[in-house]
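For reference, the structure is listed below as structure tokens.
Left out: one protein chain. Kept in place: all the others.
Chain nomenclature is as follows: A, B and C, assigned in order of appearance, with residue numbering initiated at 1 for each chain independently.
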Amino acid sequence: MRYLPLTDTDRSDMLEKVGAPDIDALFSDVPEEARLSGPIEGLPMHASEMAVEKHMRRLSKKNLAASDAAFFLGAGAYKHHIPASVDHIIQRGEFLTAYTPYQPEIAQGTLQMLFEFQTQVARLYGCAVANASMYDGSTACWEAVAMAGRVARGRKRKVVLSGALHPHYAEVVRTMAKFTEDEIADAPPSLAPAPDDDGLIARIDENTSCVVVQYPDILGRLPDLARIAEAAHEKGALLIAVNTEPVALGAIKSPGELGADIVVGEGQSIGVGLQFGGPYLGLFAVRDPKHVRMMPGRLCGETVDAEGKRGFVLTLSTREQHIRREKATSNICTNSGLCALAFSVHMTLLGEKGLRQMAMENHRLACLAADRLARVPGVTLLNDSFFNEFTIRLGTDARTIVRALADKGVLAGVSLGRLFPDNPELADGLLVAVTETTSEEDIETLASALEGELA
Amino acid sequence: MRYLPLTDTDRSDMLEKVGAPDIDALFSDVPEEARLSGPIEGLPMHASEMAVEKHMRRLSKKNLAASDAAFFLGAGAYKHHIPASVDHIIQRGEFLTAYTPYQPEIAQGTLQMLFEFQTQVARLYGCAVANASMYDGSTACWEAVAMAGRVARGRKRKVVLSGALHPHYAEVVRTMAKFTEDEIADAPPSLAPAPDDDGLIARIDENTSCVVVQYPDILGRLPDLARIAEAAHEKGALLIAVNTEPVALGAIKSPGELGADIVVGEGQSIGVGLQFGGPYLGLFAVRDPKHVRMMPGRLCGETVDAEGKRGFVLTLSTREQHIRREKATSNICTNSGLCALAFSVHMTLLGEKGLRQMAMENHRLACLAADRLARVPGVTLLNDSFFNEFTIRLGTDARTIVRALADKGVLAGVSLGRLFPDNPELADGLLVAVTETTSEEDIETLASALEGELA
Amino acid sequence: LEEPLIFEIGHAETTGVDFPTPLPGGEGAKARLAGMERTDPIGLPGLSEPETIRHYTRLSRQNYAIDLGLFPLGSCTMKHNPRLNEKVARMPGFADVHPLQPVDTVRGALEVVNELAHWLIDLTGMHGVAMSPKAGAHGELCGILCIRAALEARGDAREVILVPESAHGTNPATAAFAGYKVEDIPATPEGRVDLEALKARLGPDVAGVMITNPNTCGLFEPDMKAISDAVHEAGGFVYCDGANFNAIVGKVRPGDLGVDAMHINLHKTFSTPHGGGGPGSGPVVLSEALAPYGPLPFTARDGDGVVHLVEEENAAEFDHTRAFGRMTAFHGQMGMFTRALAYMLSHGADGLKQVAEDAVLNANYVLRSLEDVLDAPFGHSGPCMHEALFSDKGFAEGLSTLDLAKALIDEGYHPMTMYFPLVVHGAMLVEPTETESKAALDQFIMALRSVAERAKSGDESLKTAPHYAPRRRLDETQAARKPILAWNDPDMV
Partner (left out) sequence: LEEPLIFEIGHAETTGVDFPTPLPGGEGAKARLAGMERTDPIGLPGLSEPETIRHYTRLSRQNYAIDLGLFPLGSCTMKHNPRLNEKVARMPGFADVHPLQPVDTVRGALEVVNELAHWLIDLTGMHGVAMSPKAGAHGELCGILCIRAALEARGDAREVILVPESAHGTNPATAAFAGYKVEDIPATPEGRVDLEALKARLGPDVAGVMITNPNTCGLFEPDMKAISDAVHEAGGFVYCDGANFNAIVGKVRPGDLGVDAMHINLHKTFSTPHGGGGPGSGPVVLSEALAPYGPLPFTARDGDGVVHLVEEENAAEFDHTRAFGRMTAFHGQMGMFTRALAYMLSHGADGLKQVAEDAVLNANYVLRSLEDVLDAPFGHSGPCMHEALFSDKGFAEGLSTLDLAKALIDEGYHPMTMYFPLVVHGAMLVEPTETESKAALDQFIMALRSVAERAKSGDESLKTAPHYAPRRRLDETQAARKPILAWNDPDMV
């Protein structure tokens, strides 16, 4: 067994040392009737690396990889080019196989990286402080709602959700709220060229702890965050801005700058990759430093060592479960450490210049695609505004079209029918995402395929 | 330019510091008429990582990868399963981007590895001392011939080559010998069930500096090395044994054990991979420690540091070009360091037990394949003996069959016509290699395809 | 050499990524950003690729890691991470597929999820599994929400969850997060759950118990079946914290002991890398009673062997309308599933049993090799499971578990888990795992013996350890009192 270093000689020497006649003597606390005598039935026996690799490769080849298709999916997960050096760094054993940095003297590598990461996220989001990451965007969104409840000290029980919040994010919030007994005020999304900011603002009242707005929204549109922030603050509610495409923030103003109190989002676009949905990277930041002690998740802070040298530690852990147990701000006890590293390395490679160029290249190609697709007979472009993702209407159920195009090797986008199965009036909408990995040929391939399908 | 850290500001600051008005002032020694004013014409401008990766991937996909076919090629390069941890280790920056370990205080990682590697190779070959590796098997073979000349102090000028030496190896020896004026005594190979040891022995005389024998030979057969060694030693000649499949030495006696004086070979099977022919790994060892100072290439030796701690250094460098210049034992000034590391890691993972199991699995499958193919009408098995590679005769030009099968995704083996284009009598021979990566289905695929083609 | 921060060496105008110069003008270049263009500097420094590689390579070398040495963290199960698994996770069919691709284009990925689900079910003897939870604590929450949903479905609102005092902090935090009141169950002097005290507390207000088995003292709960029976009889459910499953995988199935829900930390038992704090993955196996309430999405194989993705859209087709909701946006930690599956296939049923046996043997070897110098509070209770528990009894006045742990750093080791479980004074919990050789254990035992002797003899130099690490002890108080959580340009302050 290639992962087990003990030899049979070792095993018998060690059994002798511990004074056990055989290995089962060490399992004597397990009731005999429950103890298994042999390997569990129905499962295969051990296999060589070669055999396992072959099996997994066979399964891998049963999927259509994004890079092997003309690819236009988004809706909260984006295909971007990730520099090869990112993967090199995250495979360094010292990062890959390290533990949570609770022993700072021998974990400065991870800790300094987290401190840099927190600063990068805070600046990207226009906030004062970001944490060391959460599971993903959707759980970060729920944690933000829970935090808003803590800020309101339980005196406000209403959570206003934008209708154009990613439906899976909204579903996570609704699921959790069932148990915390918060009232969720949401509205169905509508296929309008611009988000319904007025309708959203109208739902905010004095009992509202927070308003949750996605920016850009699930249809790719840009809500007027500054105006919503003002309206929320007027009623004493916090504005939670949700961003699922961090690359957008290289082109558009940060939510913090526009008045959002808590900014959360999905960091997957930078450094992490598609991975069929996970692991991803939840980003979480607050604009006002006074909210720091209400935050969930790990925080890394600067300090000095006994010789006065700068160093970093996990800090403010009195908020966390391993200290506070049932009084913790969250039950979370990991972060998405290696994904945070990937994000931070990629962001360091980009820098401000690279991020802005990347954003503009995404936007340029998206504009190109929107205009090209709008010329396909039967297609209408919905959005007044967008960054790298927009909605087109096909005049027929988009799910059918998506499946038909997939058979031809074109991954055309995410149908609104899949995202909102209960809203038949959205069924002709197709969400199309375009990034720097999209070539002009890809756009032409999609346009022609749509032409063929809609003719 | 992502690999160049200087900013334009840096550049002008630095030009000022060095007192140059512009960058061209630093190239003033280059005659103006030869100095290029702009980028060289006809070549593309810089490209993004994404674009380069796409281009290279397109070229990569124009090849049929061995793992995507039923694969039976050998003839000096073998497809084996390489554990994933081997590649992980050789990608560690500390190994990948280190220099030749001339500064031993900060190169003990590479040096200790080389010391371990040398020991592994020496034991595998049944020799006293191995060097730190050469370019590949064919150049190691030539270096061995040149060394034999030095051992004979130039008094013996005849080199006897077995006819069943890999023809490319023989060609390298012949090419080099043209310039050293050694006489090469070789013979055409013959399609016999066993190697012509008698004929070889008959060519050895008092003027012979060395006899070069491949083991197993190019047709997969096992020569009687011990007998040849005895005959060579009787005439005062050295026996150079050449091995192109180190896995074989897990099953058959080592050349050193059988009396070879210099053992050289290709190490590619262990850890390195196919790579379209390079980089590979030349192995070089001598049975008698008294020959050490005649050896070419780098040697790593044990010593102590100023505090008495064990450490390793490159040693006996008075043999080498950077010290001895035109009196060096060879002009070689690299080894195949990273390939040696890959070999050593893989060999450490295998250990004696794993190597023997691997060898027996290769042999078992080869026996299976030989028997199955021998049942194909029109096919005859040539070999009396073999390890994991054998020759079959097809009764028709094997080159045509190989190409026809390749069109069907079956890489059937190496035709003797390709290896020996000048020997039409070998043209119906096909060299078939079988390793642990060959499945019984692959064997069946080849057999059926041959049946179809020969029917 | 000290490694500066990227903010100290990077520049806004430097980049390690090249983009094509955008075409000037052109129909596509019209910005449709609703006037929201970002104009102010963001403050993100860039580095060229050489500088980036060097920065992170140097940083990495300030970390301790499994690849460098034994990691004796009790309950955290820091074991070897096979490199095959890293290779498998990067295969394009897994790493480069979008979660919302049409299911016909991701059948292989769904098969991975489903195959892993079946391994988990078979290894635990349970009925179903929720694959989407993102980490152990997320899985705990999932399990507790299943319990809550099942109770509500039968109209039986209960408000208390019982948790042993030796539990991980996540247990009470989770129960509280799910809206429950948390009450402690005491431990016996032998380090086990007090069965009688538990039985006495059960009643119609108790939704369930959260038990860790093997428990955090490193002992198997021999009364587990009796506990389950009592809880079930009182109408509650049994949640088992699966953090220590590594000790019993292949030796006993939690389902056979009456467990209703258990999360499995894939990184602990199934070797996905810890990554310096995550990402984790926490699938939750469920009993027949709880399985109908498991969250969406999940996978299911139909009669023809085709694997389907079950989401809101098609839950009814799969008779799963009672799902309590959704815990995350997509389908869970695919990148961890591929690794864990490769690990399970590598070990097989026989190898996984050997994993548990070697893990327990290694821990007992450490326990028996050190109990003459370190107090082992439950050493007399018989063999331990996969971790050995020691206390600070016998240390010289003024020297603590923390001092011993920090001194271990100077010996070349990461400290063990300290001050946990809370039921033992100055606890030290040592878990070597099955991937350590006897030679590595012997070397570690020698090092720990030496620092233990120094702690008992009152060696004051322990108080300032470590002396040979990249940093001396760090001032955590200052960090918390005046938190500096982001870099601010000193020139701008």
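Here is the rule we use: a contact is a pair of C-beta atoms (placed from the backbone, for glycine too) under 8 Å apart; a residue touches a chain by one contact, two chains touch by 3 or more.
Keep in mind that what you see is a predicted model, and the values were worked out from it rather than measured.
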| item | value |
| --- | --- |
| Touch partners, limited to displayed chains, of the chain removed from view | A, B, C |
| Chain A residues touching the omitted chain (full complex) | 1-5, 7, 46-49, 51, 83-85, 87-88, 93 |
| Where the unshown chain meets chain C, residue by residue | 1, 9, 18, 48-51, 53-54, 57-58, 61, 67-69, 79-80, 82-83, 346, 412, 435-437, 439-440 |
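Definition applied: only the chains that are shown with their structure count from here on.
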| item | value |
| --- | --- |
| Euclidean distance of C-alpha centroids - chain A vs chain C, Å | 19 |
| Chain centre separation (chain B, chain C; CA means) in Å | 46 |
| Chain A-chain B separation of Cα centroids, rounded to whole Å | 48 |
| Sites on chain A at which at least two other chains make contact | 2, 49, 53, 83, 88, 91-93, 349, 436 |
| Interface hub residues of chain C, defined as touching at least two other chains | 11, 13-17, 19-20, 47, 49, 53, 57, 82, 84, 86-87 |
